[in-house]
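A single protein chain has been removed from this complex, and every other one stays in its place.
== chain A ==
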């Protein structure tokens, strides 16, 4: 497998900067910011924009050259607003839309999203409260704020929101099921809020099925010391479905949040999970499993915003791709702000290309604004099955077809195990099996 691994630091604001007005003699600076060793700054080594290419993968780095004029692609500078007017019409050239096929969004970025939203049915326990509220409810916007036009357009047009509240100190053993079912392709907006009160513990499954053209905002408030697991399953019918889902999590002190994103069905699906910490001690695990078939575009763009000290994040996303014009996109933005000392983060993306035809874009993007961290890293690999793995299994008598199956299933099922609900895991294993048998792996 091609291996791409990189870490980038950029100087803290106010550190070594170069501007046209600086004192320069014969090309060498003479002022305070003079660099003794080329490539080194007072902050340490300034990495070049390394580009260790794997299969269609790249690493983006951000080096701020002038604190007064921040580089446009730093995640910290991204527009965040509830007002659609703050987001210009999309051209497809924007950094965060450069892989998304806008035409196939069926108007989610241009239309008034006035279609009827997919139905929402909550079941599984009577320990939680379920409400349908209007736009003016105080909880709307308590965990999230749109960061792209799709999300802002949904925010501008949703008419009511479903709010699921897990009361304080309540631990729910049963999985809370949120069935989201679409029945038509008129562009629609949807809003769902999951509010896990302090010291509560629950697992919520958002199961998307049917046919829809929908842009969603889903807000997760994870209260102090609460423990919330969210599983978002995209199992739409392939034909005609376009789904944009901005999933915003906000963590309180010592809160734990686990997010498992499984994208299997739909013509065009773009899930953008983001996590923000409001107090120290938060822990986040994010997992993703994407299976991209012929002609599908399945995109995951996540953002972990470390703005508080001593928080942890772990990201593991995997994809399998097969067939012509199958396109997978994974972008993992992790930002460690200057105040987020003691941060511990690692993100991993692994992609398995099963036959000729698919395309995978994988971009880990790590911005570090403080040196006082516990750890930060990322890795991305995209490749085909390892020939040595197959040889080993076959040398024990296992036929090639079955050896491939074993390795592929092992690769994918590791993510499903994170759901920790055997019934759901078993059903999804069957779905993945069916996808695999389409191409006889």
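The criterion applied here is as follows: a contact is a pair of C-beta atoms (placed from the backbone, for glycine too) under 8 Å apart; a residue touches a chain by one contact, two chains touch by 3 or more; residues count from 1.
Everything below uses one rule, namely that contacts and distances are computed from a predicted model.
When the listed names "TonB-dependent receptor", "Polysaccharide ABC transporter ATP-binding protein", "Carbon-monoxide dehydrogenase small subunit" or "Fe-S cluster assembly ATPase SufC" are checked against UniProt, the chain not shown comes out as "Fe-S cluster assembly ATPase SufC".
Note on the undisplayed chain: of the listed residues A:112, A:171 or A:400, the one touching it is A:400.
The hidden chain makes contact, of the residues A:201, A:337, A:409 or A:427, with A:409. By the touch criterion stated above, the residues of chain A touching the omitted chain are 386-389, 391-400, 402-403, 406-407, 409-414.
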